[in-house]
Structures are given as C-alpha cells and as structure tokens.
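Removed: one protein chain of the complex. Kept in place: all other protein chains.
Moving on, here comes chain A:
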C-alpha cells in the first residue's frame, strides 16, 4: 500500500522544467527553471546575475543542445565574451557554431527624441528574429531595466514589458531576466517579479569582513522548491550552489575497518580501528598531539596505497612534513607518490562555503579514502557557530555518501575540558570520538587518550597515557597504583618501588636458599661426626669382644689340658682354681 502511494506520488505530473546545469541549483529548484516561462534573477551589484544567465545558456547548449539568445543591454558582445572566457566559456565558438546569438542593445537617452505614441515592437522583432534564426530554446535578457533609462514614458514601458513576458511565454522559450535589486522591493521597477513565474534572489553579504553570496528562491509558480537561503560561489568553473548534499540519511555503510595508524590505539577498539567511511573526531587542548595523531592516520592510509587529503589550517605543508618527521612519521614520500595531498590555507582566506567547495572539488578529483581537517575549530573564525555547524554537517554528509573516512581535530579551550563539548557542536554528528588531554599531576603534564564513543563497536574505557617518541606515538601500559591509574613521574616512582620490592623479595629468597644449604651442611657434618664416633665405639667393642673370645678360648684350652692329665697330679690345677 505504501509503495503504491509512493509510486503514484512519483508519477504525479510535474511542471516541465529546464535544467540549468548549474551545480546545486537544479537540486534546489527540483529540476531546473520552469520550461518555456520567464524566470527573474535579481540581486545587487556583483552578485553574478549576468554570469548566471550566461551559464544557463552555455550549459543549455553544451549539455542539452538547446540554442540560446543573449540580449545584453549593458555590456557589448565583446565585453561579455571576454568576461566569461576565464570560466572556460567560449562564446565566440558557440556563436560560430550557430548555437548562440549575442545581441547588444544600445539604449542612449541622448540620441532619442520622443514625439507621440510608440511601442517596443522593434525589440520584439529583434528578439524574435534572433530566436528564430538559431531555433533558440533559451533566452537571457540582461538587464531589462536599462530600457527605463532610455525611454521616458514609464506607462508605455511597463505595459510593453508585460507584453514582452507574455510574448516570451507564447514563444515557448525559457527565459532568464536579470534585474537590479531595488530599495524595499526585489527590483527597481517593482514589476518584473510579478510577471515572472520564478524569482531567484541573489545576495552578497559581508559579515565580519567575510563575504558570502547567498541565493534564495522567492517564488516558483506551480512547483515546490527549497525555501532556504543557500550559499553559492563563483568558482573557476562557474556558479556553484553549495548544498550539493543528500538531505536524507540514506547512504551506504561499509563494514571494513581502517587502522588508526597507532597499533596500541587500534587495540582499544573492539574491531581494531575505525569503520571505513565513518567520521572521527579528536578533541583536545593545545599541545596534546592531535595533529600527530591525525598525521599517523594519514600515513597509515597512504601506507596501504590509498589516497588521503590533509587540510591543514594551521601549518604549511612543509612545516607539517618537517614536524612529523621529528616524530618518525615521514610523509614526504607519500606526497611524492601523489597519495597524500596537503592543502594548507588560512581559514580566513575564504568563506566557509569556499572551503567546502574546495573540498568537494578535491574529493571529486582525487577520490581519497580519507580526509583530514586539522583543525575544524579554526573555522569558527570565519563564521558563527551555527554556520560552521551546518557546514560541517554538510561536509560529514558529503564524505559519508562518498564512503570517505573523515578525521577532524578540534581544539577545545581549557575552560571547556570538563564539559567535553566541542564549540562547533559536531560531537553528536561524528561516529567515533577520541579525547586527548593533559593529565596534570604534581609538577608535570602527561598526555592521556581515551575513547568517548565509538558507534558500532565496543571500546576500552581506560584513559591511556601516551608518549610521542622518535618512533611515533606509543601508548604506555596501564600502571595501577594504590589510588588508581598512575602516570608520568608517578608511574616511574611506582615502577621503581615495584622493582625495589621485587629485588628485596629475590634477595630474601636467595638468603633462605643459602640458609637451607648451610643447615644441610651442618647436618651432614654432624652425621659424619656421629658416624666417626660410632666407628670408634664399634672398633672398641669389637676389640673387647675379640679379647673376650681369646680369653674364653684360652680358658677352654686350659680346661681341656686339666681334663687330659686326669689322676696325675697337676701341679697347677687346684691352686689355679
């Protein structure tokens, strides 16, 4: 049922539109300008009204093969041609090819005397002739109010201009009419905006010395359209309206993992790194090695042979490369291989939108796997928080749609450390948020890194101390002291203490071993003594036994001798008994 409703809505007939081919404008107008109807482009001086008109014609010729007529009231054909050459528009060639007709209408009050009734049929005939001669589908009138300076009779002019709009509609040509902005109304004459079917207002605003051009669609008969003010730029390739971003959150996601460039940091993530195409934010106070972390990530991307764009808003490319070499990250080879592109500029060089367009262009050109912006907090100098936030939203959207991993660093001021809020308010937009901070102890500062959030994977909850060494960033093992995790000198003390204790224990054990040995030897000596003693006693006893045996034998012998001398007095026997 839902699908049926959706398809019927999509199939609903739309007002036919003529695509302008101007970056972003067709998205806002949902397809282009009203086909066969007049559109008014108004704005003050320097807004790019004429340029928009010319680009509309040129893109129509190049992209849609719709010939066009440009009727210029202010600039001559040669001036116009020269002005847009730098944008790569070759009006002469287009004219030669019979696709474009430039007609300069010269109106000079001093040459014209007025007597009696007249109308502007001559203009109609000229325009009609120009249109018919090349079969034009698109017409630009720049700037029609120049007529008002040439012809004094306002009443005639107004009615003639009305007739002109009607006539253009009947001709079925898509027309762009430019007009100067008037006081309190969209145009000087307050006429064109009512007879046009679509009104685009261009605006050139300077806020805090930074110029931003903005575009708004004031009206569009018979069609819905974007109603916001959209920033736009005049770039080397013509006009570019910035919100070339998806307004829906419907991008593809990747399940691939990219390493952060610091192995120990990867280990803190459940999946050993960031998701490809996710956005990573590193916040921290000054000097907490945010740039070093970012550079480590860049080097890792390049090491895998992928491209990376590094926007450095604080350092020049050479300075960055030199500084990173001191911590064992050599970025120069990657630059030479064309894998790493460092774009350095002061944020104040351009308005926010210009930065965004630069980035869009670079991403389109280089197709990088990762984009690093260091730092985003500097952008606040060229816009207010809301603008920066909306720009970053668009940026993150854009990068996500292109599956580009984005890494931003952001400086947070000392006051805000506790709140852990970024001033740009982007912390809710990013997928992974790393916080680096000073762990200030007694008389020293140490760096600690922790993961505040990491969408889609588990992560460590520890604040890990890390040091920046000659070989890059190293996370130190967690040392738990009596009062929690200890860092820096405390860590050293703790380690020393532990070593001392271990040594003492080892010595104690050795001492005990020696004691046992000693005891054993004493015991053995005693046993020897006893054995010796026993031997001497045994010998004595044996000697006594021997003597006894001999004595008994002697006695027996004697007795036998007495028995054998029986009757014969024995001299010795009785007295001996």
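Here are some notes:
One rule holds in what follows: a residue touches a chain if its C-beta (ideal position, glycine included) is under 8 Å from a C-beta of that chain, and two chains touch if they have at least 3 such contacts; residues count from 1.
Here is the rule we use: contacts and distances are computed from a predicted model.
Looking at the choices "Dyp-type peroxidase family", "Acetoin utilization transport system ATP-binding protein", "Carbon-phosphorus lyase complex subunit PhnI" or "Circadian clock protein KaiB", the name in the UniProt record of the chain not drawn here is "Circadian clock protein KaiB".
Note that of A:15, A:87 or A:107, the residue touching the chain absent from this view is A:107. Among the residues A:120, A:176 or A:399, only A:120 touches the chain that is left out of the figure. Of the listed residues A:42, A:84 or A:147, the one in contact with the hidden chain in the full complex is A:147.
Although one chain is not displayed, chain A still touches it through residues 103, 105-107, 111-123, 125-126, 128-129, 147, 150-151.
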